[in-house]
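Every protein chain except one is present and positioned as in the full complex.
Chain IDs A, B and C follow the sequence of writing; residue 1 opens each chain.
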Amino acid sequence: MTNTVVLGVIGADCHAVGNKILDYAFSKAGFNVVNIGVLSSQEEFISAAEETGAKAMIISSLYGHGEIDCRGLREKCDEAGLNDMLLYVGGNLVVGKRDWDEVKQKFLAMGFNRVYPPGSDPEQGIRDLRDDLKLPKPE
Amino acid sequence: MTNTVVLGVIGADCHAVGNKILDYAFSKAGFNVVNIGVLSSQEEFISAAEETGAKAMIISSLYGHGEIDCRGLREKCDEAGLNDMLLYVGGNLVVGKRDWDEVKQKFLAMGFNRVYPPGSDPEQGIRDLRDDLKLPKPE
Amino acid sequence: MELKNKKLSMDEFLRIRQEVLKQWPTGEGIDLEANVAYLKQIPEHKSFPAKLRWAKENGITLAQPRAGVALIEEHIELLNFLDKEGGADLLPSTIDSYTRQNKYNECERGITESRREGRSLLNGFPGVNHGVHGCKKVFEAVNLPLQARHGTPDARLLSEIIHAAGWTSNEGGGISYNIPYAKKVSLEKTITDWQYCDRLVGYYEEQGISINREPFGPLTGTLVPPSMSNAVAIIEALLAAEQGVKNITVGYGQCGNIVQDVAAIRALEEQCNEYLTAFGYKNVYLTTVFHQWMGGFPQDESKAFGVISLGAIAASLAGATKVIVKTPHEAYGVPTKEANAQGIRTTKMVLNLLREQKLPLSVQQINESRMIKAETQCIIDKVLELGDGDLAVGTVRGFEAGVLDIPFAPSVYNAGKMMPARDNDGAIRYLDFGNIPFSDDIKAFNRNKLEERAEFEGREVDFKMTIDDVYAVSKGNLIGRPEVETEAAKSIKKYLYKTE
Partner (left out) sequence: MELKNKKLSMDEFLRIRQEVLKQWPTGEGIDLEANVAYLKQIPEHKSFPAKLRWAKENGITLAQPRAGVALIEEHIELLNFLDKEGGADLLPSTIDSYTRQNKYNECERGITESRREGRSLLNGFPGVNHGVHGCKKVFEAVNLPLQARHGTPDARLLSEIIHAAGWTSNEGGGISYNIPYAKKVSLEKTITDWQYCDRLVGYYEEQGISINREPFGPLTGTLVPPSMSNAVAIIEALLAAEQGVKNITVGYGQCGNIVQDVAAIRALEEQCNEYLTAFGYKNVYLTTVFHQWMGGFPQDESKAFGVISLGAIAASLAGATKVIVKTPHEAYGVPTKEANAQGIRTTKMVLNLLREQKLPLSVQQINESRMIKAETQCIIDKVLELGDGDLAVGTVRGFEAGVLDIPFAPSVYNAGKMMPARDNDGAIRYLDFGNIPFSDDIKAFNRNKLEERAEFEGREVDFKMTIDDVYAVSKGNLIGRPEVETEAAKSIKKYLYKTE
């Protein structure tokens, strides 16, 4: 069975480069990537997950408003019955330079399973997703 | 009558560029320039002035030790009977960045007639020397 | 209304105009004749076209920063700081993201909150909300020509307002402010809307007032092959000229290989002039703009100064008419005004040192230039063919067909099938051609160049190269060398990463 993930850039953010690269990397790693692209709302993430039976959302935010844009997503997932949805988020999540641990704790508290700083290697996310989904290690 | 000036770089300083340019500028302005060059001691300035009947010493210091190198020059001139000698000094006179007014006052107190910051135009020195020697303005 | 590359009649223009001016209250009562009178009395040193012409005639490269904040007084202070402390030659007003999306209500909130908090909560200057009065206040408080720089798919009202306020240049175009900046806005819509912006400038030209238009050259700023961005720039220049625009600055974003950069911007100017002539557009005064590195920057400011300087040097050696300046804060987002001025001063120092110097012609540059022109021509020819001779229609169909294809663009109207990568000298080549209709010679040239690199690195020509290249500059290199590699590459990598 193929594992489906929803990939997108949340909010009013049109940074597409990282999105294309995550698409490539997760697809190549064997996931079925449903890429809803840039400028995507929470609602668009949820309906894409509902329609495709996705097990995880891979969310990017590069323009600094990630905190506002991601608030309440876990609750909306629960309401929609997407109870075990894995929520991954990464990028420049807040405005300006801030302590990374603080940022990470904030997003973990918001119900995210994994939080990545800017410049993270997509391979790390893929390894984490394999672990979280209890998939066998690739050869 | 030609007015003679002694020109040189004082102390253990071998910066020759400004020296050559001052030589050119003062010569062109009609002064008889006795250039004793770089690495010159107070004694060398004084004997050059004695030998040539110079009316002024134009002293450069670029390496930051100007304060030590110039100390006591006025007194030595007086001892040698060079009582009305005009003493001009300019360059990077002290180590590091310091308030210019403070530096200037220090050198005026040491008996210098004119004190110039780094990057001064030679023409300014020439105008001042003409004034101090009460020479007519050039056409 | 059917899309067509044809100058809007004055009647059509005025009909659309009535709707445009209603989009927000500040549009009310903007009077073209009054604007003409105002624009006619602008002194020459504040006219964008005049300064560009002077620079081009004297072989000077001008420096222009990006900058914009929410409130008028703070924006004026910022611009004058960049003039006085930075030495900027041309001033910008970078427009905020809400205005770009025509969300003027949100701008209003942003302005109110910025006043309350005493700092800008918008990432640019909300020109529409400040209206002609506010934009004029800015223009009259600065001493240099002023340009709007944004990323607005529908910039019609904004264009009306800024030109009425004496801003004599506007950046953008129906392709370059859509494909890299929007997700679902159709090209029919943006080309039509930018025809309006261009027709407005054409109207002023008819009244004897010269206003500059600048297609946005770098597009996504991420490994765009020169021929692709040149094709888009030339198409937008032709679309603008059709509407009566007479002063155009075509742009190009630094790739990083100096020979390719110089060849590309020179080819752009030459080929654009050729197309303008071939299409029968006379008396168009063409200049060029070179954008310093638009991709990811290193976080370290000393390294950023190196990237900025290299961009300034390439712009200067290429003889670009102006250069858009980055700042040492680039990796962190919006810079302070001090950092912005630093970037300008570094750039100006380099421009001054190299003022008398251009890159001398070499065999390499001639070949690079020929290849860029040949590739560009393939693309434009096919676009015209698809449009049955109509450039606007051909552009829409060209994107549908993937003949025009911008790497890493967010728009759903972009095919995204073409993939670029650097060759072994750092020049950007086509890795996957997608549907771009190149001749076999051109395809072979690109493939061979990438195979040279692949052999050197001991790996296959593959999208992994593209990914490695995207992040290379921010990691301190031009080319994204692989993890596993040949002895030669390993030896060099040992050096490059010795302090990491």
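Just so we're on the same page, a residue touches a chain if its C-beta (ideal position, glycine included) is under 8 Å from a C-beta of that chain, and two chains touch if they have at least 3 such contacts.
Here the structure is a predicted model, which means the values were calculated and not measured.
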With touch as defined up top, name the shown chains that contact the chain not shown.
B, C
Of the residues listed, C:26, C:249, C:342 or C:466, which one is in contact with the missing chain?
C:342
Out of C:273, C:352 or C:435, which is the one that touches the chain we can't see?
C:352
Chain not shown: contacting residue from C:83, C:154 or C:405:
C:83
Decide which residue listed in C:3, C:52 or C:258 touches the omitted chain of the complex.
C:258
Where does chain C touch the missing chain, residue by residue?
54-55, 58, 60, 83-84, 87, 89, 256-259, 298, 300-303, 305-310, 312-313, 317, 341-343, 345-350, 352-357, 360-365, 424-426, 473, 476-479, 488, 491-492, 495-496, 498-499
In the complete complex, which positions of chain B touch the hidden chain?
9, 12, 14-17, 19-21, 24-25, 37-39, 63-64, 92, 95-97, 119
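Here is the rule we go by: only the chains that are shown with their structure count from here on.
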Where the centres are mean C-alpha positions, what is the separation of chain A from chain C, in Å?
31
Where chain A and chain B are represented by their mean Cα positions, the distance between them in whole Å:
72
For chain B, what residues touch not just one other chain but two or more?
none
